[in-house]
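Quick one: this structure, given as structure tokens, is what I'll be asking you about.
Coming up: subunit A.
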Amino acid sequence: MGHKTFDRGIHPSYYKELTASKRVESAPLPKTVTIPLQQHLGAACEPLVKKGDLVIEGQKIGDVKAFVSAPVHASINGKVKDIELSQHPGGVRVLSVVIEGDGTAKEWSGAEIDLNSIAPEALRDAVREAGIVGMGGAAFPTSVKLAPPKGKAIEAVILNGCECEPFLTADHRIMAEEPGKVVWGLKALMRATGAAKGFIGIEENKPDAIEALKKAVGSTGIEIIVLEAKYPQGAEKMLIKAALGRKVPVGKLPLDVGVVVNNVGTAVAVYEALNYKKPLIERIVTVSGNGVREPKNLKVRVGTSFEEVLGLCGGITGEGEKEVLNGGPMMGIAQSTLSVPVVKGTSGITVIASGKIKPEKYDPCIKCASCVAACPMGLMPYRLGDYGLKQMLANFKDFDGQSCIECGCCSYVCPAKRPLLQWIRMGKFFIRREAQRAAAKANNNKATS
Partner candidate 1 sequence: MAENNHTLWYEFKKGLWQDIPPFRLVLGTCPTLAVTNSVINGFAMGMATLFVLLGSNIIISAIRKYVAPQVRIAAYVVIIALLVTVADMFLAAFFPPVSKALGPYVPLIVVNCIILGRAEAYAQKNPVLPSIMDALGIGIGFTLSLMTMGLIREILGFGSIFNIKLLPPSLFEPWIVMILPAGAFLVFGALIALVNYLSSRKAAEADKA
Partner candidate 2 sequence: MNPVAKMFLNLVVVGALSGGILAAVFHKADPMIQANKEKELKEAIFVVLPEAKDYKTLEKKVGQETLVVYEGVDAAGAPVGIAFKADGGGFQGNIGVMVGLGLDYLKLNGIKILDQVETPGLGNRIANPEFQDQFKGIEIKPKVEYIKNRKPEKPNQIQSITGATISSDAVVKNINNAITKVLGEFPKEDLGKYVKKAAAPAHAGKDGKESPKESNDGGK
Partner candidate 3 sequence: MEDKTIDKAELKSAPETPAGPGGERLFVTSSPHFLNKESVPKIMHTVVLALFPAMAASVYFFGLRALLLYVICIGACLATEYAFQKYRKKPIKIYDGSAIITGILLAMTLPPGFPVFGAILGSVFAIGVGKQLFGGLGFNIFNPALLGRAFLMATYPVLTTTWVEPRTVQKAVDAVSAATPLALMKFEGKLTPVLDLFTGNVAGSLGETSAIAILIGGLFLRYKGYVNWKLPLGYLGSMAVFSGIFWLIDPSKYPDPLFHLFAGGAMLGAWFMVTDMVTSPTTDLGQWIFAITGGIMAVVIRLFGGLPEGVMYSILFMNAFVPLLNKHTRPRVFGAVKAKAE
């Protein structure tokens, strides 16, 4: 205790000891990869290759002109087998390029370049070209974050090394094993945004990472902020509040308080993109959970199927129903099939065995206020849940339901096991649909008049 933090939040059991001290292993080359053309928030890419084309590792295979997007690259050498709709771990089906590998791989290396020799604009372009997106899970294109709108100055870049999700240790290992790359990446991000200050926020439960980074930072002026281990410390808004004491206003972005937050994994990707000219085709994935025989931290090519990755860890084990999650247990998305590929935003694959963790029946709300005490956004989830479920949308809006960041703290703490977050999502969904319908109606009216 005594470390900086934000208000409320929860202290779940972390189970990080399963993989926290396991060095990252490189996964063997996959035989085929399925690379979705949309692995980021924003516009989907158009395919740049055709069926039957030969591609090499790092070759751009999809891009689009839109500002909010990032190109995708081939992650292995081989031949384009197919371009088809395929299940994305985000839950939808998107157009994907299937590449059959030829078993060869490329070596990526290069000398550290002098940052001062590159213009910020060039840095940004390089980041975009490398297809770098936020690697914490949300997969927001990094280049967009680095290009603030005119009139808004960025004062500080914060690297997010909190990794507050239970089970996940990918960021932890990155910081412990490659602190130099992290710090260099942060400097590059600072140069790209023109920020004077750089911070790295780490939770107190990763002492070896803190130690390693402190050594790497030396006297560069970058500050390492040790934060309390609490969920959701890694949520952007919470991190900014904890580290700098600034609150991002409702409906605004970190930019509005002069801050950009990036994941430590992103910083390493930036390092490799600038020095090795290596696009984002590989990432570190924590494979853990009580349903995995041998939990591991693996360096995996984008496009490798979950089934293959799990196979490298001894496969699924355990009794009862199993949930395979893209991400950690708090915010991860459950998969209906193991054929989904690892994407740029896959920070972990968590397998929860025994579906009993989530009972089907829930009890009436006893107004214990646990959810109110847990909600990092200062909402009243027990009410929002009711309003969402009953579609009382006016009340839902009045109680600021749309500020929900879907961290799941409310559902986690609820002693009555009420699926609060699910109901809040319903509320948000109905409001969105209502707005769409209203817009459609307005359009129709315009057309007729």
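To be clear about the criterion, a contact is a pair of C-beta atoms (placed from the backbone, for glycine too) under 8 Å apart; a residue touches a chain by one contact, two chains touch by 3 or more; residues count from 1.
These made the cut because all candidates are chains of the complex that A comes from, given by their letters.
No experiment lies behind these values; they were computed from the predicted model shown.
**Q** Please name the candidate from 1, 2 or 3 that touches subunit A in this complex.
**A** Among 1, 2 or 3, only candidate 3 touches subunit A here.
**Q** Show me the residue ranges of subunit A that touch candidate 3 in the complex, using the header's touch definition.
**A** 7, 10, 12, 85, 87, 92-93, 166, 237, 241, 247-250, 252, 307, 315-316, 321-325, 329-339, 350, 352, 355, 357-358, 363-370, 372-373, 375-380, 382, 399-400, 403, 406, 408, 411-417, 419, 421-422, 425, 433, 436-437, 440
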